[in-house]
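What you see is the complex with one protein chain gone and the rest in place.
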Amino acid sequence: MSASELPHPRPFTLTDEVRAQLGGASTATLASQLQRRGIRSTFLSGLRPTRPGTRLLGYAFTLRYVPMREDLQARLGGGVNAQRRAVEGIGPEEVLVIEARGEPDAGTIGDIFTLRALRRGAAGVITDGALRDTPAIRALDLPVYHRSSHAATLSRLHLPLDVQVPVACAGVTVLPGDVLVGDDEGVVVVPAELVAEVAADSARQELEEAFALERVDAGESSIGVFPLSKDRHAEFEAWLAVRQRGG
Amino acid sequence: MSASELPHPRPFTLTDEVRAQLGGASTATLASQLQRRGIRSTFLSGLRPTRPGTRLLGYAFTLRYVPMREDLQARLGGGVNAQRRAVEGIGPEEVLVIEARGEPDAGTIGDIFTLRALRRGAAGVITDGALRDTPAIRALDLPVYHRSSHAATLSRLHLPLDVQVPVACAGVTVLPGDVLVGDDEGVVVVPAELVAEVAADSARQELEEAFALERVDAGESSIGVFPLSKDRHAEFEAWLAVRQRGG
Amino acid sequence: MSASELPHPRPFTLTDEVRAQLGGASTATLASQLQRRGIRSTFLSGLRPTRPGTRLLGYAFTLRYVPMREDLQARLGGGVNAQRRAVEGIGPEEVLVIEARGEPDAGTIGDIFTLRALRRGAAGVITDGALRDTPAIRALDLPVYHRSSHAATLSRLHLPLDVQVPVACAGVTVLPGDVLVGDDEGVVVVPAELVAEVAADSARQELEEAFALERVDAGESSIGVFPLSKDRHAEFEAWLAVRQRGG
Amino acid sequence: MSASELPHPRPFTLTDEVRAQLGGASTATLASQLQRRGIRSTFLSGLRPTRPGTRLLGYAFTLRYVPMREDLQARLGGGVNAQRRAVEGIGPEEVLVIEARGEPDAGTIGDIFTLRALRRGAAGVITDGALRDTPAIRALDLPVYHRSSHAATLSRLHLPLDVQVPVACAGVTVLPGDVLVGDDEGVVVVPAELVAEVAADSARQELEEAFALERVDAGESSIGVFPLSKDRHAEFEAWLAVRQRGG
Amino acid sequence: MSASELPHPRPFTLTDEVRAQLGGASTATLASQLQRRGIRSTFLSGLRPTRPGTRLLGYAFTLRYVPMREDLQARLGGGVNAQRRAVEGIGPEEVLVIEARGEPDAGTIGDIFTLRALRRGAAGVITDGALRDTPAIRALDLPVYHRSSHAATLSRLHLPLDVQVPVACAGVTVLPGDVLVGDDEGVVVVPAELVAEVAADSARQELEEAFALERVDAGESSIGVFPLSKDRHAEFEAWLAVRQRGG
Partner (left out) sequence: MSASELPHPRPFTLTDEVRAQLGGASTATLASQLQRRGIRSTFLSGLRPTRPGTRLLGYAFTLRYVPMREDLQARLGGGVNAQRRAVEGIGPEEVLVIEARGEPDAGTIGDIFTLRALRRGAAGVITDGALRDTPAIRALDLPVYHRSSHAATLSRLHLPLDVQVPVACAGVTVLPGDVLVGDDEGVVVVPAELVAEVAADSARQELEEAFALERVDAGESSIGVFPLSKDRHAEFEAWLAVRQRGG
């Protein structure tokens, strides 16, 4: 079993420029850019990071759990099941995204499998269920987002069904190859087809907000600077020029 | 688009005998038979029937929804989407089972599509989301189970993703071709591989419980008759012989 | 095992007069009388009756379930467990009150045990968990209130622990021997020590409300008649005198 | 205190034509018309009717409750409080809409006040909290929608704050004078400014769906008739002409 | 738009003495003092601080959101909407209190508006919905309490309706001008009319509890010192005299 046996779709490939743009954008900025494009549900709801202060960036590599059905366990959940295929198949810069139906009361991944994913180059783990071995996972140098912590193994409630299919995680649909960006607020899914434009526009928006924050911090009203009004545009451009020369 | 284009797996084919056995068994009896075999989650939780007094029996034909993502709608949710493929592809004796993540606040199927499924021979509809046009659906001669009613169309929250894949519906994993049995209590999934034995054992259990009810109704203690103790076995067999001759 | 082996406390014994008073009072009136005495939580929240139109009246006979722990099952949950002791020990005019932690996803009592309780003279069954065999239980001539219906047996989630101890059912503390009154709205617990005065005051309140309804139905303002103001008191007494003469 | 002392805004006045259009439209049709106009949240979530089979139509007359604060009760919640002002101030064809924060565990209105509203000409009552005296309210000839039933009086959890202000009821914002339409599925709010066009378009949509249902009932595919394709348009118009002549 | 255009009611004005009393009292002590006065719901439920270790003290300045209704957005939610009026109108020592119906899945305020409020002298921000830009807000020197974090802008779910009206926030009614006190446990609302007496009594209670803690820490039973019994009163007074001399 190797990574090459599983599909690793890349509708979009991250460039250094896009990495820099996404790395400098907050999830709040990204989500608002996606909302402007009419996409309402992109922020994974109710998850928390194990390592505040660490950012996440990578391609979605998905894993779908369904409710445990003991008669299917031998066929689908035992031996080299979908969970195993995922952690042994995930590749560099990929983020493992687990659909666990928001179920808080059984582990969905533990420390050994998380470490294995990390050693294979994974860029993060996201589950809308529980982590197991949370303290040990927190010690790993890997951004991990989860809904809860629970010591029971997944067979208490889950059956690993499939890898690299579309999943519903924390209220958001994630496709293999979508780009995930995380900060301390949480994680946003950027649809692969939109990454380039959303990254560029987000970088621009971050600059406008930096300008607005500076003006508001100096005591100005938020009106006119957030959002930026037409008559303040020249001022912003001047500020931007100084910043990009000096900053 | 026709039924033949979609898979209609039949790991088990219902015979008249099995139909009779399942038709005479309560979902409570079926669920307890499955629990005895170590399968804990077979009863769909929190659903209600539109037509109390009607029983449901048929093969699972599945439909999976994920959270709406407007950028995917053209590709996955528009035109002849998965919902359409389902209602135009379902066949006789099949029950449409919709995974809607238990989301109560958007319709998952309305009256026209439900009628279409019925006219194609469908044996029922089950959704763990909302019905739309509930009053009109209730008027159809079809057993339908749902979690809630909501007037909004599915695009408010859902994206139809796929048909005839395993689904998680109301807390239970359902595979295409599994057998579904419903009464006023709700719906039980009988794994295809176990239908024959579960149907037979359930029929036997129903007889034992009928005997127990008769004895308890007559004023006897429940001890010894429920469950049936060894020393009452001969009495039960005698009762059964009379019943099967006369009844 | 007989009823006499279990405690059947009767801090208050229902008389025909009190039965008549309670039988004519709505649970809304009873709850408001208890609120006036500073007792805020007496109405069992979120339960529904199997037989709308039937009233419930009787003494609490309690049964406590705790979460299943398989290592304890032999000691506490198997054989003649607490559930069995309850249905074989309940006596006339007693209402079985089951604490099931509001857990909707496993049966707490089925048709045979409910029938047994009825044959022993029970006046009703209340559970804040699920009924099993709901259709068969609905057919019995017994008021039953429950939170949900579920086909699985109790061992899926529950361990019967004890009988005739204080229980927390649907958000309300119930002691053995407390009086329970139910109508289509739900069930109110009347503390044994307060039954006499609450019954009498409720009967009076029902008359005042009948007067208010009559006046409002005739087109009068609610002000002055609900609640009854001092200056309308004589009028009410006259109305009452006529009513009690004539009926 | 009289109706004239309170504002009764009428941004739109119902005509007989609009009444007929709305009276013939399902809430599902109305909600879909509003969704097409970009208004996503118009169906009140999770409410049930006391009188299935009865339709509701009228202008919103709103009442807002906030959490009980005993120190404010004398000032805001006692005597002629907002609840009293509402039931004594509501006028003909108005529907009382109560914001109770979805709180299921205390009554928000009882039988006497509901009867008073009815006698003043009210066209319905909607609460996203509990009814009190549900059995008596069910007996009134008035459409009432509620989330739950609870015997406790409102002072257990609520403080009546204000009347005829915008409210959030069952997840939907309702303004005084908005039009409410209810059927067995639930209730939709039609913004006053949009009533005329939504009513007309809904009436048309109902006809198209009647045609689609007739074709599907006859065994046709749903494709082409739902939604109506261009090439079936002439056929529909012919059908419509016959229906409107004869029907 | 300036602060003077909005009402800034001050039924009670904080003095240095009261500030000191409230600053030294835990929310637990304040809530218990309010419970003794019969006011049961004063602690905002389910909120967490962005800056543990920081205390909050100020006057309530309220902002009410209702569910998004796109037809109203131009009228109520666009341009200089209620949110903007709030952050541009809030004044020194005021705490912005946002009613967001406990909805976790859309931001209610972001970093720029929070900074603007801070620069206008605001003493804190409280929302029973989500923060946006949580990491940036956490970096501000301002106590902020929230239910969740979410990257989406408020228009996903909310419509800013009004400022300086009574609000229901996290289960508690808050009036403009009420006093808010927060510590790491959460936030308590002290009704303006009761601030003086509650502050004084809380300061006293804190001393009694310090005495109790000291005695219990030394190994004594809690009986007699918590609550303080009559016969230990002289001892407490002596302890207090020493403490107040020495400090």
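Labels for the chains are A, B, C, D and E, by order of writing; each one numbers its residues from 1.
Basically, a residue touches a chain if its C-beta (ideal position, glycine included) is under 8 Å from a C-beta of that chain, and two chains touch if they have at least 3 such contacts.
The structure displayed is predicted, hence computed values, not measured ones.
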| item | value |
| --- | --- |
| Shown chains touched by the chain that is not drawn here | A, C, E |
| Residue, one of C:Val95, C:Leu115 or C:Val172, that touches the chain absent here | C:Val172 |
| Touching residue (missing chain; options C:Pro7, C:Pro52 or C:Pro67) | C:Pro67 |
| Residue numbers in chain E that touch the chain omitted from display | 26-28, 30-32, 35, 40, 42-43, 45-46, 171, 183-186, 188, 209, 212-213, 216-217, 219, 221-223, 226 |
| Footprint left on chain C by the chain that the document does not show | 37-42, 66-72, 101, 159, 161, 166-168, 171-173, 175, 191, 193-194 |
| Missing-chain contacts mapped onto chain A | 1, 80, 84, 87-88, 104-105, 107, 110-113, 115-116, 119, 132-136, 138, 148-153, 155-156 |
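In this section, only the chains that are shown with their structure count from here on.
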| item | value |
| --- | --- |
| Each chain counted as touching chain C and chain D at once | B |
| Shortest contact path, chain B to chain D, counted in steps | 1 |
| Chain nearest the overall Cα centroid | D |
| Which listed pair, D-E, B-D or A-B, duplicates the contacts of C-D in over half of its pairs | B-D |
| Whole-Å gap between the CA centroids of chain D and chain E | 37 |
| Residues of chain D whose C-beta touches two or more other chains | 40, 42, 171 |
| Arrangement of touching chains [line / ring / star / complete / other] | other |
| Every chain pair meeting the contact rule | A-B, A-E, B-C, B-D, C-D, D-E |
